[in-house]
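All protein chains but one are shown at their positions in the complex.
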Amino acid sequence: MSFNTFGKAFRFTTWGESHGPAIGCVIDGCPPLIQLNEADIQKELNKRKPGQSKFTTQRKESDKVQILSGVFEGKTTGTPISLIIYNEDMRSKDYNDIKDKFRPGHADFTYFKKYGIRDYRGGGRSSARETASRVAAGAVAKKVLENKLGKKFKISGAVTQLGILGCDTKNWDDKIIYKNPFFCPDKSMLKIWEKYLLSIRKAGSSCGAIIEVRANGVPAGLGAPIYSKLDSDIASAMMSINAVKGVNIGSGINSAQLSGEENSDEISQNNKKTKFKSNNAGGILGGISSGQEIIVSFAVKPTSSILKSRKTINKFGKNTSISVKGRHDPCVGIRAVPVGEAMLSCVLLDHYLLNKAQCG
Amino acid sequence: MSFNTFGKAFRFTTWGESHGPAIGCVIDGCPPLIQLNEADIQKELNKRKPGQSKFTTQRKESDKVQILSGVFEGKTTGTPISLIIYNEDMRSKDYNDIKDKFRPGHADFTYFKKYGIRDYRGGGRSSARETASRVAAGAVAKKVLENKLGKKFKISGAVTQLGILGCDTKNWDDKIIYKNPFFCPDKSMLKIWEKYLLSIRKAGSSCGAIIEVRANGVPAGLGAPIYSKLDSDIASAMMSINAVKGVNIGSGINSAQLSGEENSDEISQNNKKTKFKSNNAGGILGGISSGQEIIVSFAVKPTSSILKSRKTINKFGKNTSISVKGRHDPCVGIRAVPVGEAMLSCVLLDHYLLNKAQCG
Amino acid sequence: MSFNTFGKAFRFTTWGESHGPAIGCVIDGCPPLIQLNEADIQKELNKRKPGQSKFTTQRKESDKVQILSGVFEGKTTGTPISLIIYNEDMRSKDYNDIKDKFRPGHADFTYFKKYGIRDYRGGGRSSARETASRVAAGAVAKKVLENKLGKKFKISGAVTQLGILGCDTKNWDDKIIYKNPFFCPDKSMLKIWEKYLLSIRKAGSSCGAIIEVRANGVPAGLGAPIYSKLDSDIASAMMSINAVKGVNIGSGINSAQLSGEENSDEISQNNKKTKFKSNNAGGILGGISSGQEIIVSFAVKPTSSILKSRKTINKFGKNTSISVKGRHDPCVGIRAVPVGEAMLSCVLLDHYLLNKAQCG
Partner (left out) sequence: MSFNTFGKAFRFTTWGESHGPAIGCVIDGCPPLIQLNEADIQKELNKRKPGQSKFTTQRKESDKVQILSGVFEGKTTGTPISLIIYNEDMRSKDYNDIKDKFRPGHADFTYFKKYGIRDYRGGGRSSARETASRVAAGAVAKKVLENKLGKKFKISGAVTQLGILGCDTKNWDDKIIYKNPFFCPDKSMLKIWEKYLLSIRKAGSSCGAIIEVRANGVPAGLGAPIYSKLDSDIASAMMSINAVKGVNIGSGINSAQLSGEENSDEISQNNKKTKFKSNNAGGILGGISSGQEIIVSFAVKPTSSILKSRKTINKFGKNTSISVKGRHDPCVGIRAVPVGEAMLSCVLLDHYLLNKAQCG
């Protein structure tokens, strides 16, 4: 029963609303003696920061993080790490339009049904702004994993499908991802995607995306039977990200179409190294990591707030309609890339620590 | 840190190995005063029972369940319900072939890497036999939900894609699902699927499947921000089922390809009833149920144990190969249907009870 | 595995060190629609605030709390409530004396043994300053309980034994408790206790205390078999307070000396009201509340930091000695009164909400 907490051994609790004074998180279970400072976290937050291109939200936030506890003389102490980011761009904008109306595709209707009250300003708690806290927690997790697993450990995420346009993941180039506004890993698609997304933006519409995240250097043996499987926890992590509607491990949904022969990832041994012929399993067998690359992908639905008018009701049960005024965010999925990286980092560290307890 | 426990308010812990003396589960958090007997549970177990057709495993188990605690004079008492199923078909078969070899696609390699020991008989703990315990727990959850939500509540699952062959879910007919060996909901596909699966079986190969589970009569307001979202918990539940590699809510992975207009499920009010124009959201917005039908689907990879020889290694690090002798199970996905129903029932009851605590 | 979180349905996570920039807590699971403002919390914090008399610590803190999330237009929204208190009196004092030495009776030695690092400034995380966060969380719990249980609900705590001096709890007077520096409920002892504590203070020594906390208006039925018993959770809550070494429910340790006849709290019915002849059970039977007054007491050991020199070792394994310079706190137990009230409030609300989930 931890509604706003993620994780078992490495746990973080996020708090805060889109237009409240601040957002933040408390990390509990971070091992001691890890070097950590605000720059380590800021670096990751800057990837997710809004207002960096015309293809994402225009909100202006510096997203400057402060460490309030748990770090002493530059090292973690094993006590809770409290992180805070003050909100800046909370314009005294006119919320009358959404105050009483339920935006289709958003959580307005369901929050109101559940709690009988909702902070309607910018989506309140259900805003994607909450994901900044996850990215901060993920930055800490990454730092610990790099310390524990060494240089071979690496996490890398990208948009591999923008609306109806895919890309060739064989062209995956880590170096270009955060240097293009689509977080696309395939240089050959940049122009095509740009033209496509511009047309969607001009039309006042939006599109979804598929994000893929990969982790290398993860040792075999992380995970747990049966209800804390590594893939089960990853699925939970990714599905908890705003607007995510589907999660795949390895070949994922496409596994259904493979034959037993194609799917089974034959194993061989060469000079004390175990090799797998393929990686349909996405690095996880029976809920436990095999030492192969962990491959996860997830689908983000198109931005629900668009310029076109949509039919809806208000909280008094009257039929009405709603549309976004001014500029909008044509693809919320893009900024989910660093969030996916952060969540995978957190799950992996969680299982790294859990494994210590499990195997005694 | 509950490796073999699922749920928060309605919790079940499963135990047992494929070829140990018994398997079972303990349910904690079942509300009192619900009428419950062994027949209620047996009914669901019989759907999953092995050996019912030539298209599934040939193991013979009566899967007879006994209630050992928590029920008094025909009613639940609020104390733990312990359920036990004694294993019967544990043939003193020759396990020498898999004793030291890691079957590709199975958990053999990863369990050994993690624990340094594994019960290799029939997959031990990682066998799909464990799912009988889930079905038993799900039967109890279903009974409670029917009591609390009334007749409008209904769960229904089916195979909607068998290998490369889909079906038309518009033809969904609850009445035929458990009367055909493919648990297919679309009568028009039965012959085609039969021919297809026979050919796969003859070839000594296997295929995957997509299972869809739907719940009707679920009230709005179940779920929780942020890390116990209804969809996040469903994803975790489904991904914990053996051989599942992908999970979708509503339009799922396909959401990425929809436009914002298509995707947003417009809302209207008519005679005090809220209606949604479509259900891409699968009945969940912001992690909370909207009152629409809950729609979940998941992909099961093809059976890893096939007649064809596969390359692998043994626990001494030597290259070798392995193949199944005799008859095999051409599509493990089929019997995942009652398991998916059970897991969805458990998640929904869990959130029904959690909601009571959350809203006080 | 929640090292810094307390509770199941109503959960709070505290963070912060004695001499870090701030301390605080995040409350998760607070029901929606409860009126709450900073003054509600400040009122309780002021009871615990340091520097209010010569008999407690001389640290100067205004302990001003800010609500950063979870409250909208004066009401709780069901989302996490983040509370922060900035530290003020963090004098750039000379910590050289305790930097490398382990103060006997404190957590210095054990934190260092566990983590290999410790924030030695004022005890860091192990400082009683952490209890301010608990009092803040308890204030929220109290507000919710008053809303849910009405005016009959009341929590009241006091020091019932100061060192070797008891008091007569039959003279318990709520109105005087927070008006005397010993939080004593028995007016007749004030002078005697003052003389006693002055002499201890002058001697540079310290004494322990017993705190009793009572809750009235708690309905029957709160609690849970077997490992979330109401008394088991209360024991855990109180034992988690700094320097507490013993916890009693009702007659507590003295129960061992009662006869079966004396102890059994006979029951009778009069005009639809259930009455108990006595309350040795402290309002709890089989881990579940009976509707009687809940009575809890706990012992706080004497302040470990005293003016007299104590033998100890430093982190290099050398024998040395330590003593406090300047003024000291002759009885840390006194300020544990509002902390005990807060913890009991939190446990009671937790079980109030859990009961909703348990009984469906």
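Brief remarks on what is shown
We call the chains A, B and C, going by the order they appear; numbering starts again at 1 in every chain.
By our rule, contacts are C-beta pairs under 8 Å (C-beta built on N, C-alpha and C of every residue); 3 or more make two chains touch, one makes a residue touch a chain.
Here the structure is a predicted model, which is why all the values come from computation and not from measurement.
Interface note for the absent chain: among B:48, B:118 or B:351, the touching residue is B:118. Only one of the listed residues, C:53, C:110, C:171 or C:188, touches the absent chain: C:110.
Of the residues in chain B, those that touch the hidden partner chain are 1-5, 8-9, 11, 13-17, 20-24, 26, 28-29, 32-33, 66, 68-70, 72, 75, 77-82, 84, 114-119, 124-125. What chain A contributes to its contact with the hidden chain is residues 1, 9, 29, 31-32, 78-79, 144, 148, 225, 352-354, 356-360. Chain C residues in contact with the hidden partner, per the touch definition given at the top, are 1-6, 8-9, 14, 102, 104-107, 109-111, 113-115, 125-126, 130, 161, 163-164, 200, 205-210, 220-229, 231-240, 242, 245-269, 272, 274, 277, 280-282, 284-291, 299-304, 306, 308, 310-313, 317-319, 333, 354-355, 357-359.
Just so it is clear, only the chains that are shown with their structure count from here on.
Across the assembly, the mean Cα position most removed from that of chain C is the one of B.
Between chain A and chain B, the centres computed from C-alpha atoms are 26 Å apart.
Chain contacts: chain A has residues 1-5, 8-9, 14, 114-115, 125 touching two or more partner chains.
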